[in-house]
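The structure under discussion appears below in the form of structure tokens.
The chains shown are only part of the set, and none of them has been moved.
Letters A, B and C mark the chains in the order given here, with residues in each chain numbered from 1 onward.
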């Protein structure tokens, strides 16, 4: 058994029981973004969170133990994603990548925006010309220093 | 001559004259995100915008004409970016890709978040534990329809 | 269980029962293009459509639930397809790609032809020198805007 098999089981149980990620997140007491990432095998749960998952998805003791192990991260099957929704994000990185780099460096100097000390919030933005997906990303700026 | 050579000339002029993207954007009357992307060869300028660029960077008439041609987009030299700042964005897509997909579909159904009818806003978020890069993405939701 | 296993089961049932996609589409009340894509795991079905599929292919309740989940799209095993029929389409994109780009931009300006607000119609065009495959693609033009 490995962590991936636990993720597949969770996804399969979620489909069979017609649960929603936002409801699951509420039971976890965490944001829907973090909860979904964690249950899809990208984050590790603490003991309490793992027990909630155990009950929600009828997991065995070993499966529950796996949820507390740090997973090998990376949720895409190919380097360039084929799924159109995920590709659009890759496209944003590809088309705007050099722009993002220029503007963050202009404002903050040499360094990066952290993808670890990071949070994401996805919401619906009503719009008469068609609703929009609004995403707020927040990552700590980490400067390179000379030594 | 091709568009890429114009972008290199603009970047070189910007460095030599120590201009900032935000100042250039102000002169263009556009956001710094769009202006930077356009001058780095990812968007096309209208005649008026091209003239402003011509003056700012001492471009020839042919160079100015190229700015009004739609460029072949894509600003990264490799499919997986090597630059750490840009890689973190690729990493966000890689780690959170399946999460983003699940949550947008849960809220909106089958479809995508547009990367064309799209805007981006990058700002500094002061924080006593270290300032953060705050990014607001807004893309129209485009539903798949059956036919 | 995942969506892919449902697609394989459907394909296997279709072969064993010698059904045709056009007959299945008629029962679905949708075009043969959309129906085939959906059952091959590229589109999601609504509850009514899923029930029709359940009856046609003797699916279980969980399999039927999977058909209503948005799938991870992408129907080809390699980035460059090896199958000659599909390769010819890749070749058209490769040989005519820059032409398509030039002509759409000349007519519409900067933007794209949507692959989401999109439909396809494949028909036989009788021709004394050998019948032809006639394909009509229709995608909404989505303009880039400056902001």
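A few notes on this one:
The definition used in the following text is that a residue touches a chain if its C-beta (ideal position, glycine included) is under 8 Å from a C-beta of that chain, and two chains touch if they have at least 3 such contacts.
The model shown is predicted, which means the values in this text are computed figures rather than measured ones.
This structure file shows 3 copies of a single chain, while the whole complex it describes contains 10 copies.
One rule holds in what follows: only the chains that are shown with their structure count from here on.
Mean C-alpha positions place subunit A and subunit B at a centre distance of 23 Å.
Each chain gets a centre from the mean of its Cα atoms; for subunit B and subunit C, those two points are 31 Å apart. The mean-CA centres of subunit A and subunit C are about 29 angstrom from one another, to the nearest whole unit.
In subunit A, 80, 83-84 are the positions where the chain touches two or more neighbouring chains simultaneously.
Residues 30-31, 33-34, 38, 43-44, 49, 70, 72, 98, 101, 105, 109-112, 114, 116-117, 119, 142-147 of subunit B are the ones that touch subunit C when the two sit in their complex. Those residues of subunit A whose C-beta lies close enough to touch subunit C in the complex are 8, 11-12, 15-16, 18, 77-78, 80, 82-84. If you check the complex, the residues on subunit A that touch subunit B are 20-22, 32-33, 36-37, 40, 42, 73-76, 79-81, 83-86, 88-108, 111-115, 118, 120, 122, 124-125, 127, 129-142.
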